[in-house]
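Omission of a single protein chain aside, the complex is shown with its protein chains in their original locations.
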Amino acid sequence: MSQVRELVRRRAYELLLVVLIAAALVWSANVTSYLSVPQLFDSTRSFVVPGLLALGLLVVVLQGEIDISLASTIGVGTVVLARLSAAGLALPLAFIVVLAVCALLGAINGVLVTVAGLPSLAVTLGTMGAYRGLAYLIGGDTGYSAFDPTYSSLGSQYAGIAPASLVLFLIVAVIVAFLLQRTVFGRQTYAVGSNPIASRVGGVPVNGVKIAAFTLAGLTAALAALVWIGQYGSARADNADGSILFVVTAVVLGGADIAGGRGTVLGTVLSLFLLGTLTNGMNLINVGGPTQTLVLGILLVASIGIPRAARLLLQRRARPA
Amino acid sequence: MVAREGPEAPATAVRHHGRVGTPLLELVGVTKHYGAVRALTDVSFAIGPGEIHALVGENGAGKSTLVGVITGLVEPTAGTVLLDGEPQTYRNPRAARAAGVVAVYQDPRLFPHLDIAENVFAGIYPRHAPGVINRAEMHKHAAALLARLGVDLDTRAPLSSLSVAEAQFVEIARALATDTRLLILDEPTAALTAEDTERLFRLVRGLREAGTSIIWISHRMEEIRALADTITVLRDGKHVRTAPAVALTEAQMVQLMVGRDVTLTRTAPPAAGGQDVLTVSGLSGKGAFEDISFCVRAGEIVTMAGLLGSGRTEIAETIFGLRKASAGTVSVSGVPVEPRSPRRMQRHGVAFLPENRDREGLITAFSVARNITLPSSRALSRLAVMKPRLEQSMAIDQIERLEIKTAGGNALVSSLSGGNRQKVAIARWLATHPKVLILDEPTHGIDVGTKVHIHELIRQLAHDEGLAVLVISSDLLEVLALSDRVLVLCEGRIAAEFAGDEATQESIMTAAMPQATAVAQ
Partner (left out) sequence: MSAVGAGAGGWIGSVLRLRFLGVVGALLLICAVFSVTADRFLSLGNFRTVLFTAAILAVAVVGVSFVMLTGNLDLSVGAAMGMTAYVSADFAAHHPGIGIMLVLIGPALGALLGLVNGFLVATLSVPSIVATLGTMSIYRGYTYLYAHGQQVTSTQLPSWMLNFADASYLGIPSFVIVAVVVVAIAAAVLRYTTWGRQLYAVGSNSEAARFYGLPTHRLMLTAYVASGAVAGFAGFLYAARVGTVTVVLASGWELQVLAAIVIGGISIWGGSGSVIGAALGAVLLATISNGLVLLGMPDYWQLVIQGVAIVLAVGVDALISRQTARVTTRRRALAAAGVPKSPIQVRSS
């Protein structure tokens, strides 16, 4: 019993998300008759791309930084894949090249933030534009859709009843969770995000850890680029443009502290599922995208604002006593 | 409390200007506790109108807290502050200023991006109309105030372009910008040249003639000698004595400051003859310290004593790779190591506990176990994957070894008391098996019981386990209790060195005070 209570206390936020997901599912099932397991699985596809980015961004946010250039990195990834497919390169090789390119773009962010000591918001605001421009330079302004079928397999195939991309997302989530919970890098990530000075004094190579996080985020963007091609069958330089704000929302709604040090993969995954179920339900009853945006914003503000408001009220009440 | 105050306390309260019998400021039974830490206990004394009142005491005697209470920054746990006989409760320093009470701190609290005039007048701008600043007036006033202080600064220059000394004058100008009845100066000459100090003296004497009272906090005996009408000595948060300056000799003052009845026992010094482990030679750090050479042998405890700002912390941080050295070398066990980063020094067996353990020494949001294992992550992992069982056993070992009182390895460090936090901070380094342990104020803000425990631990580490230990401490009794050797720092240089059994509180104090000997001679 006490273990249950302990679990509830420590994982209160995650439990709240689970309850909300359940509520969203029940609601969806009630308002529409289209809801079914295959339909649900299918609906997850649209969340894999932002989901992968969210996992990469989570690591960066845990260290107290931010990377808003990730959606542009996807753009670069897809057009590089397009070029390589056009050149007839086999997928494994092409994929390695894309991983390397995207990792490099992430590492550039990391170096600018650590070695040059610049604020990550400003740096990645700059590289967001620069990488998007780079995507256009590589891919031009026209789309490419004559992909070799192997290129689009990951994003379009099914593993049993689940889309392969969903399985990929879950595998990446498990890997990132493992990295954060079980490895030296994970320890150092939470340490740097909680207190960079104490981490440095404790022998943590702060700059190296941060560069690694930005590079990792670049890698998840490369994976997302591959999924994108499978899902949409085409690559264009403006792919995923503007989607970063959704990704940031997902990470913050998942309970990650934007100032660093607090947050879990579980929270992020749950928040993605919550957003996914809600969106799916709203799509099924034809609630427009704009209303969905509104709901998204309210969820974000409420998830952060309500606990703080409650604390403030409690303090106010406690003071006269 | 009345008895302690003695008959001499109110004697100077009636100087030239005051209304007879009413002191300008009176403290009655002022007490401030931060949890278990007793910063001030039942402090009562009075300051007369138009007097220069020196407030002296060791670091940690409670002077800053007292200033906080007087200026409305700190809310006292008990006791009253009376101004003109009226009890005061200022909500913040702004309210205190409105009543004419202003403090100038050692570390200027100013706005680096704003220009000098704005720093002088932030929040109290001269105005054309409500909300509209009269900039011309502001610059004119600021220039006039600075001229009165005898400093020549362009009031349009941004504050970040000033030296600390210049910034100090800006803060004093700020204090004088409104009608000031009580001016509190906390170590005002710490960053000043002799010339500037003289200028400040003239200003302070002028203010006294005009009827303003001054609380002058300083470690420098000759300043107190030259300026003060009355002296109040604080020790361990308690009021020791208030007396006319003429009634106290320098020696008496030092004795009142350090004389304590707490006994920290000292153990027999170890058999000498350990190997040199930490060797520092000719180490300099820009603007902080110069040409520092010493060594610490295996099994030896060396302490660095000295006033705040004497460069002790900077030396330790430089050895540990947190600051850049401008010259000099560091070697560990005879191997020269360039102190480039803490990580590098850690690999060479150097461990460092910063003074501010909550900000720099520990990750308070982490559990006890994770704090302990953080510096050892590499040793506790294979192929970068942590081994939870090893980690757990290391944490348990250290918790047991140091008798850390915690609900368990998974309890958050923030739930621990100060003493136990310090033990966690020590534990995390012991787990790395260091050769050199540097501790900056290891018992600062820790209750007496735990203090003794930590002292025992430090002795055991050095004498039984052969670590070379370097301790920085402002607590003279701690210095005497721990040291096999004492280095006294003064203004960035080693001013004296004593064998542990030869050092006395007075000899250390004397060596640590800039120019004190010159006055004494």
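All chains are identified by letter, namely A and B, in their written order; residue positions are counted from 1 within each chain.
Note that contacts are C-beta pairs under 8 Å (C-beta built on N, C-alpha and C of every residue); 3 or more make two chains touch, one makes a residue touch a chain.
Please read all numbers here as calculations on a predicted model, not as lab measurements.
Remark: the omitted chain is touched by one listed residue; of A:L25, A:L84, A:L112 or A:L278 this is A:L112. Check B:E26, B:E58, B:E118 or B:E317 against the missing chain and you find that the one touching it is B:E118. Between the chain not shown and the residues A:L121, A:A159 or A:L314, the one that touches is A:L121. Residues of chain B in touch with the missing chain: 73, 92-95, 97, 109-116, 118, 122-123, 125, 127, 131-133, 135, 140, 143-144, 146-147, 152-158, 160-166, 191-195, 286-287, 485, 490-493, 495-499, 502, 507, 510-511, 514-518.
Not every partner is drawn; the one left out touches chain A at residues 66, 112, 116-119, 121-123, 125-137, 141, 237, 242, 245, 248-249, 252, 258-259, 288-298, 300-301, 304-305, 308-309, 312.
As a convention for this text, only the chains that are shown with their structure count from here on.
Of all residues in chain A, only 182-188, 190-191, 194-195, 197-205, 261-262 touch chain B in the complex they form.
Per the touch definition, chain B reaches chain A in the complex via residues 320, 322, 341-343, 346, 352, 354, 359-366, 370, 373-375, 377-378, 381, 384-386, 388, 428.
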